[in-house]
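Let's look at chain A:
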Amino acid sequence: MKPAQLTRGAIGVLGALVLWQLVSSAHLAGDAFPSPVATLSALAADASGASFWSAVGETVGVALLGLLGSAAAGILAGIVIGSSPAVRYATLALLEFLKPIPPIVILPLLVLILGPTARMSWLLVFIGCLLPIITQTIAGVHDTDPVARDTARSYGMGRTEILFRVVLPSAMPFIGTAMRVAAPVALIVTVVAGLLGGGPGLGQGLYLAQSSGNYPSLYGQVLVLGILGLIFIGLARAGERRLLHWHPSYREAAV
Partner candidate 1 sequence: MTNEAVAGKAAPSRLDVRSLAKSYGAGAKAKVIIEDLTFTVETGEVVCIVGPSGVGKTTLLKCLAGLQPASSGTAAIDGRVIDGPPPEMALVFQDYNRSLMPWLTVRKNLMLPLRHLRLPAAETRERCNDALAAVGLEHAEHQYPWQLSGGMQQRVAIARALAYRPEILVMDEPFASVDAQTRFDLEDLCLKIRKDFNMTVLVVTHDIDEAVYLSDRVVVLGSKPARVLTTIDVDLPSPRDQITTRSLPEFAALRTDVLSLIKRPA
Partner candidate 2 sequence: MRKTLYVLLGVGTPVVLLAAWFVASAGSTNTFFPPLSYILERFQELWLFAHFSSDILVSLLNLVIGFALAAVIGVGLGFVLAMLPKVGGYVDPVIHFFRSIPPVALVPIFVSLIGFGIEMRIASITLAAVFPTLIATVDGLRGVDSTLKDVSAVYRLSTGEKIIRVFLPAAGPHIASGLQVSLQTAFVVMIASEMLGPSQGIGAMTLLAQQSFMIADMWSGIILLGVIGFIANMLFELGRRRLLAWYIGSRRLARAQ
């Protein structure tokens, strides 16, 4: 990034903070719209306590473990489904129906069965990230060049060898894209589970701060979630780039 751009961005951020301060000092919404100074000092007070950091840890932990679980299960399921046309057609309608339905829909069911626990949050994240990873993996496996597959077979490679040397590498860009999209979703779903389902972490913190009228703390936690969101998006992008910089389709897409 050019220095001029950085300066402009910094001025923009500063301007937004000043605007926030001005609007909040007009007291249009009473206490419900705290100033940035109040928010940041509440955040500093929160950050000096252990419970804040354990909430951050729980949020990040649940999101990452959920993502990890759905990656493992989703890639495996995607390979199984994608390798057999019969299974692919059998699951097509089901997957297409379920894909656009967000995980928040089954939140009441999970809370009912598991209660407001970390397991409930984890399961919601797992389910929320699972379908996009499955469908993208299927697409990737399906996209494997049949010539490459035949060549491998004619060289006497076995099924597992073909899977690891031909099918998986060519499905990699699809899986990489799915993971990049899924990473921020994992964080979002963790917050949903905490805010609406009472799962531990910052989502629950938002609910408590809002219902107890501790608005500076509410805004502070939203700021922290924004920063976590930036980190998740940034790391997912960097990871995809690092993993796939060699791949021609990625180079093409990146231009």
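Definition applied: contacts are C-beta pairs under 8 Å (C-beta built on N, C-alpha and C of every residue); 3 or more make two chains touch, one makes a residue touch a chain; residues count from 1.
Here is how the candidates were picked: all candidates are chains of the complex that A comes from, given by their letters.
Owing to the predicted nature of the structure, the values given are computational and were not obtained by experimental measurement.
Chain A shares a touch in this complex with candidate 2, selected from 1 or 2. Of all residues in chain A, only 4-5, 8-13, 15-16, 29, 32-33, 85-86, 89-94, 97-98, 100-102, 104-109, 111-113, 184, 187-188, 191-192, 195-196, 203, 206-207, 209-210, 213, 215, 218-219, 221-222, 225-230, 232-233 touch candidate 2 in the complex they form.
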